[in-house]
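First, the structure itself, so that you have it in front of you.
Note that this complex is displayed minus one protein chain, with the remaining chains in position.
Chain IDs A and B follow the sequence of writing; residue 1 opens each chain.
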Amino acid sequence: MSLELVFQQALNGLSFGALLFILASGLSLVFGMMDVVNLAHGAFYMLGAYVALSVVQLTGSFWLAMLAAPLALALLGLVLEPLLLRRLRGRHLDQVLVTIGASLVIVDIIGQLWGREVRSLSAPPGLDGSVALIGGVYPVYRLFVIAFGVALAVAMSVVYRRTKIGMLIRAGVEDAEMLGALGVNTNRLFASTFATGAALAGLAGVIAAPVFGVQPGMDTDPGLLYSLVVVVVGGLGTLSGAVAGSLLVGPADTFGKVLFQDVALAVIFAIVALVLLLKPTGLLGRIRVTR
Amino acid sequence: MRPLVRWALVAAAAVALVTFPYWSAPWESTRFATTLLRDALVLAIFALSLDLLVGRAGMPSLGHAAFFGAGAYAAGIAGQRLATDQLPVTLGAAALVAALLALVIGVLVVRSEGIFFLMLTLALAQIVFAIAFQWTAVTGGSNGLSGVGRPMLATVDFSSPDLMYVLVAITFVAAALLVWGLARSPYGRALIGVRENERRMRALGYDTARLRLSAFVLAGTIAGIAGALSAYSTRFVSAQDAGLGNSVRAFVTVLVGGAGTLGGPIAGSALVSLIERVVPSLLPVELRISEAILGLVFIAFVLFARQGMVGLGRQTWLRVRSR
Partner (left out) sequence: MGGFAKNKLAEKRGYTYRLTRRQFLVASSAAALAACAPGAVTPSASSSAAPGKALKIGLLLPFSGVYAELGTSMRRATEFYLKQHDNKLANRPVTTIYADDANVTATGIAATQKFIDQDQVDVMMGVVPTPLAYGIRNAVHAAKLIFIDTNAGGNALTRDTTNCTPSCKSPYIFRASFSSYQISYPIGDYLSAKGTKEFFLAYANYGFGTESAADFTTGLKKNGGSTTGNVAPPLGNADFAPFVTQIKNQPTKNVYSFFSGADAIGFIKSWNSLGLPAAGYKMYGAGFLTEQDVLKEVKELANGAITSLFWAVELDNPENKKFVADFQKQYPLLPDVFTVQQYDGMRALDEALKALGGDTSDKDKFVKALEDVSFKSPRGDFTFDKTTHNPIQDIYIREVKTQNGQTVNTISDKIAKVTDPGK
């Protein structure tokens, strides 16, 4: 591999990692806050992409879709959390199972409403060109994705550490019962957290669409599989874990698939296995005390 | 119910199950119900083995299909490469390969817990799937392994629909007896102990890692045998047999039926087979709601009947009895 090639692949890996971060951030948030591995996360991601398709078809505006999809998913999250998860508070495995059921239903409804054809979304005008870089041209959109990922990480970090809601979330992660005892409406907090997680998944659906496409099966591959991989590899439930996970998995998968072509299917799982065997709770995971 | 009466009933049920194709022949001339029941029983064996992990030992594995697939491939490949169709050889190969694979993977996963255990088993199983999918020379690759031989025992050819069913049914009864016996044994209780409170078990002197590993290998071996039976049923092995979809299917079956009970995986297999095979043939293909139905059933069970169908059955029985 020439240096030019390495540089280009590094950019590919970074932009891929950025997409993974945007995709996984919602899952990480929900787990960190509510101890729920939301296995409907992939279905949310898929729904976001299909909503974006319709919005772009109706209005022609990708940016509008970037607003509409997260909003729609947030609404869905606000409905689903009290409906399905609230009564299972404390029964973590059950909450996971109910999200599997929800995912099956959502994916099927998407198929009924939008059909089962393979679709795609183009990058918005302005971001659909390519710029000259070392080694040739590189798509502007992928550079945008890197910038967006960084901005999202920074924004989430600021909210998490510097705002009241972030403080509440951090407190909730530590001890939700105590938080409730202190008079905080934990129902509302959990519902909004779940809604935010869903919104982030929907946002990922829009942003990733020009790269990953919009088709049946996207809820599992890349949706859920890649989010789980990033979140578990990075260390569950923390923002820095999600960042670390995407920074590792993005480039590692990109280089791995190209260098070890015959086992490309397995590369991402080999990464997971390797990390978990060396660090059983993920790169930045802390050992949680189970209540 | 007196134990002797209960035993007699169970024995009668087992005999009826194994001889199903023969007494059902008058109204079941097309063998459709036989093959349906056969496939449901294969799933039941697979689910029983997973329940050992999920229900009894508290190890939620999402990679159990790796052993199912390994057993299926081993039976088919052994039959072809060793130029023999004798069941002891091919089933033996299936059990051996599945056990070895379960040992290798088990050693790696046994110290993980919860979501990490889940992800690790998933990841390692996906690696097995990838190997099955790409290693065309050995497994047939993405096109699958065709030409799986006829299952023979001495000179008896088990490949006819009726005899294949009998083979599967007998294996199912054996597996159910094994799991039932295990649950009552000190070993089974130790597994439950590890699930409930591992630290205390260790303090009591149990080698919890070895307990979990043995459960993992045992479960993997039984899954491998289920896989071999599946290979002989369809005379074909697909890479998907080792894939995530199959692992999830078994997981759902166990949970819906009722984890940690004997009847659970069995009831779950009946329900899942019903939804997968019978419902689609009754509904017009446009509606195609089998996935959504499964999802809703799942949600309903988790919300209202957490112990699964067996638990629901028990509650109803208690309520009826107390009238």
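The definition used in the following text is that contacts are C-beta pairs under 8 Å (C-beta built on N, C-alpha and C of every residue); 3 or more make two chains touch, one makes a residue touch a chain.
Note that the structure is a prediction, hence the values are computed from the model and not measured.
Colleague: Check the options B:Pro3, B:Pro186, B:Gly205 or B:Pro284 and report the residue that touches the missing chain.
Modeller: B:Pro284
Colleague: Quick one: say which of B:Ser49, B:Thr90 or B:Gln134 touches the chain that got left out.
Modeller: The single option touching the absent chain is B:Gln134.
Colleague: For a quick check of understanding: of A:Gln9, A:Ser61, A:Ser157 or A:Ser240, which residue touches the chain that isn't displayed?
Modeller: Only one listed residue reaches the unshown chain, and that is A:Gln9.
Colleague: Given the full complex, what residues of chain A touch the hidden partner chain?
Modeller: Against the missing chain, chain A presents residues 2, 4-5, 8-9, 12-13, 15-16, 19, 111, 115-120, 128, 130, 135-139, 141-142, 210-213, 215-217, 221-222, 226, 254-255, 257-258, 261-262, 264-265.
Colleague: Residues on chain B that touch the omitted chain in the whole complex?
Modeller: Within chain B, the residues that touch the unshown chain are 29-32, 35, 39, 80, 133-134, 136, 140-144, 146-147, 160-162, 230, 234-236, 238-241, 245, 276-277, 280-281, 284-286, 288, 291.
Just so we're on the same page, only the chains that are shown with their structure count from here on.
Colleague: Please compute the C-alpha centroid of chain A, do the same for chain B, then give the distance between them in whole Å.
Modeller: 33
Colleague: Using the touch definition from the top, list the residues of chain B that touch chain A in their complex.
Modeller: Touching chain A from chain B are residues 60, 108, 111-112, 115-116, 119-120, 122-124, 126-127, 129-131, 133-134, 244, 248, 252, 255, 289, 291-292, 294-299, 302-303, 306.
Colleague: Which stretch or stretches of chain A touch chain B in the complex?
Modeller: Contact set of chain A toward chain B: 37, 84, 87-88, 91, 93-94, 97-98, 100-105, 107-109, 220, 228-229, 232, 236, 262-263, 265-266, 269-270, 272-273, 276-277, 280-282.
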